[in-house]
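Only one protein chain is missing from this complex, and each of the others stays in its spot.
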Amino acid sequence: MFRRKAAAAVALALSAALLSSCWDKTELNELALVSMIGLDRDPESGIYTIRLQVINPTSGSTARGTPGGEQSPVYTYEANVRTLAEADLKFYHLIPRKLFLHHAKAVLISGRAARQGMRDFINFSELQPSARTSVPLFVVDGSIGEVMRTYTPLERTPAESLSSRIELLADYALQSGRDVEVRDVIERSERDEWIVLPMVAVTPKTGNLDSRDVDASIDANRNQLRLNGGAVIRNYRMVGRLDDNELVLYHLLNGDKGTFVRRVPFRNGHVTAVLLSRGTKRRLDWENGRPVVRIRLSLELSTLAMNEYHPRTLEDIRALEKAVSESITDELDAFLDKTRAKGWDLAGIRSLLGRKAPKLPNPDRAAADAKIRFEIKTLFTGMGNLSRLYEGSGGTS
Amino acid sequence: MISRGQFYFLTVNFTLGTTLFVTINNMIEEAGPDAWMMPLWAGLGGMLAALLWIALLRCAPGRSPVEIARDAWGPIAGLIVGILYLLVFCTIAAWVLRNLSDFMNVTIMPKTPPTIFHIMFLLVGAYAVAQGSETVGRMNAVITPFLFFPFWLSLALAAEEWKWERLEPAFRDPWAFFQYPSLLAFPFLEAFALTMFWPKVRPGAAGALVSGIASAAVSLSLVLFMVTGLLGPERAARINFPIYTIVQEVSIGRVLVIIHSVLTVTLITLIFVKLLVLLYAAFETIDRLFRPTVRWPHLLALAILISAGARTVYENPVQNRLLIDRYLLIYDGFYSVLIPALLLVTIWIRRSLAGRARKG
Partner (left out) sequence: MGRPSHNRSIGAALAEHIQTALGSPPDLICRSVTTEENRSVLIIYLNSLVDRKTVDEFIVKSVRQNAFAESPAVSGSRYLRELPLASPGETLREEAVRAAVSGQCVLVDEGRERVCFIDTYEAPGRGVEEPNAEPTIRGSYEGFTENIRVNIGLIRKRLLNPALRLEEMRIGSRTGTCVVIAWLEGLAPEALVREAKRRLAAIRTDSVLESSYLEEYIQDRILSPFPTILNTERPDKTVAHLLEGKVAILTDGTPYVLIAPLTFFDLFSSSEDYFQRADIATFIRWLRLISFFVAVFAPSLFVAATTFHQELIPTELLISLSAQREGVPLPAFFEVMLMEIVFEIIREAGLRMPRAVGQALSIVGAIVLGQAAVEAGLISAAVVIVVAVTGITNFVVPVYSFGMSQRLLRFTFILLAGFLGLFGILCGALLLVAHLVSLKSFGVPYMTPMAPLTKSDWRDTLVRAPRPWRDPNRLPASVRLLKRK
């Protein structure tokens, strides 16, 4: 009898619980899927401007093949707040759905906010368990409001377009790398290292920007976003920028793996080398009490784009490899000299000293004094589909 | 009867239990990149304590510690010791549940009332305990592969982010453990609850217990090693639930980008195992002390007591941390080291007296 009563009690309790409200339950159509977050802070008034780009699920062609008509694929909401915590509340004046940040694909921060320092933003986001930090962080060159209001062709949302572009840039131009996410900024800043983030700018605008007319235009170079150089960040603060060419050298030093193209002086002329970086190794030595950092880079050389010259013998190859190594060494030396003169430690010397010689009395001075030697090993690995170049006289070189 | 293998897995999972969720950031904060050394030292201490318990349990085969206390110190003192143990097991169980609901509330289910988590786990646990020790052992054996593989697989998937630099400078402070001895208490001294299974385990359980503690210490060390290498000591020391952050940032290819909910839910099964063992220990204590004829009323009462305790065991995470840092070693040391040692001494003295009397 007791058994039966107990079972009944348990069943009642369970059904009561089941029938009561389900606390964390949200239907899909109650969610505002945020795809991109824009952060800005006015240095004078101290007012934060947060922009959210929310996906409009019914727009665009879905897998079902029904186009959603003339609706915009994303909507940008904007809130001006005194403290970041207010942003949530402010957005509910505008958005009828629950903010859902898990699927954000990109975080943008305005150049002026990055120069003031982004620590507050990052602390706020790390406090929220729903915000992932494995999202790429971009610094906006120019007006962030304009960037957040710009469509990108082909991809459904600008955030997807940006995140897939940094991957392509990393693989095919080495102008980007793996370490461009929010978590990398946190880690590098906490260890007092330097990091370079990609920068976004708006391309020139034409046409009627208030409608989707711009999407109907064939010229995809206008009215869209462009990745443009890199922002140098130290201690959550942007301190300068690199151009596209320097960006390659930075990522090479950073140990990112990817293909890039360089014009290399060779036998009284220039050749175009396609290079694949295979990562770096750093070693710390001491010479007369002065730290010497040996940075070993290994590169794979291919003649895929080399229409000026074609190696035939082993000697040719050795000479080509040597020319590439020397040229890259020179470029890196020049790049490091320039950045070290500005006080930037993009090669990570300071943190290398901190790791390998933690008991150094004055690591900053030692890092500034450190001598850097490059040991570049280039290995010829591949050629294109031609075993000899065509030799007619109609060329330009 | 529980087989040695099942007891071994119970020991491992019990010891890892809440540890993976609660103290990882504290350890990394104390020792930086060398944090992975700490569980090794603490594990050694835990093994020594386990040897003490084994010495005690071997004095009276087939008896649980509660009965040994009654045999050695008489019915009244024995009863008091038994009730104390009952309360200890309940307190730790409540603590475990509270850690669980804290974790769930902070991470994937912020709005669900903590009591719901407590009650659901307690009901399932009570059902398993009501079926007896065999069910507990077998259940854990069935669950273990489902825990082991997803957990290590997700850490392996995250290994893409691995950087050796994060573990440098290494061995700057290998003795950091001695600044944070609470690690000895939680989780290693808490493993005393496992001795309540002792009479139900096939012979040779001593090896399983000691090697279980050793494996748990090594796994914990490996987890710390991975967490440090994946998140870096700076972030890992500041984030409340580093394991959660790791699984949050794991992605399988380009399609399943965010799988942390699945992994999180899988991992809290470890907490369930710990709860299960404690619930069993508490119920077994009642069973051995009072020999009740029915099971369910007592289990339900225990569940109510523990779920109430879970709401009140600490007020906020800061208090939790202070409790662990300051008092836990003394608390657990009293129950897991002092009382067993005193019992052992009593038994030895009695035996030598009896031996002398026989000679005389």
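When the chains are written out, they are named A and B in that same order, and each has its own residue count from 1.
Going forward, contacts are C-beta pairs under 8 Å (C-beta built on N, C-alpha and C of every residue); 3 or more make two chains touch, one makes a residue touch a chain.
What you see is a predicted model; the values in this text were computed from it and never measured.
Using the touch definition given at the top, which of the shown chains does the missing chain touch?
Output: missing chain touches A, B.
May I ask which residue of A:9, A:22 or A:127 touches the chain that does not appear here?
Selected residue, touching the omitted chain: A:22.
Looking beyond the chains shown, say which of A:31, A:84, A:173 or A:261 touches the absent one.
A:31
Can you list where subunit B touches the absent chain?
Answer for subunit B: residues 3, 5-6, 104, 108-109, 112, 116-117, 120-121, 123-124, 127-128, 131-132, 134-135, 137-139, 141-143, 255-262, 265-266, 268-269, 272 touch the chain left out.
Just checking the interface: what residues of subunit A touch the absent partner chain?
Within subunit A, the residues that touch the unshown chain are 17-18, 22, 24-29, 31, 33, 35, 55, 57-58, 62-64, 68, 100, 102-103, 105, 130, 156, 160.
Definition applied: only the chains that are shown with their structure count from here on.
What is the distance in Å between the mean C-alpha positions of subunit A and subunit B?
About 42 Å separates the centre of subunit A from that of subunit B.
Would you mind writing out the residues of subunit A in touch with subunit B in their complex?
Touching subunit B: residues 2-3, 6, 10, 17, 23-24, 102-103, 126, 129, 132-134, 183, 186-187, 190-191, 351, 354-356, 358 of subunit A.
Can you check the complex and tell me which residues of subunit B touch subunit A?
Residues of subunit B touching subunit A: 106-113, 116, 123, 165, 168-169, 172, 231-232, 234-235, 238-239, 244-245, 248-249, 251, 258, 294, 296-297, 300.
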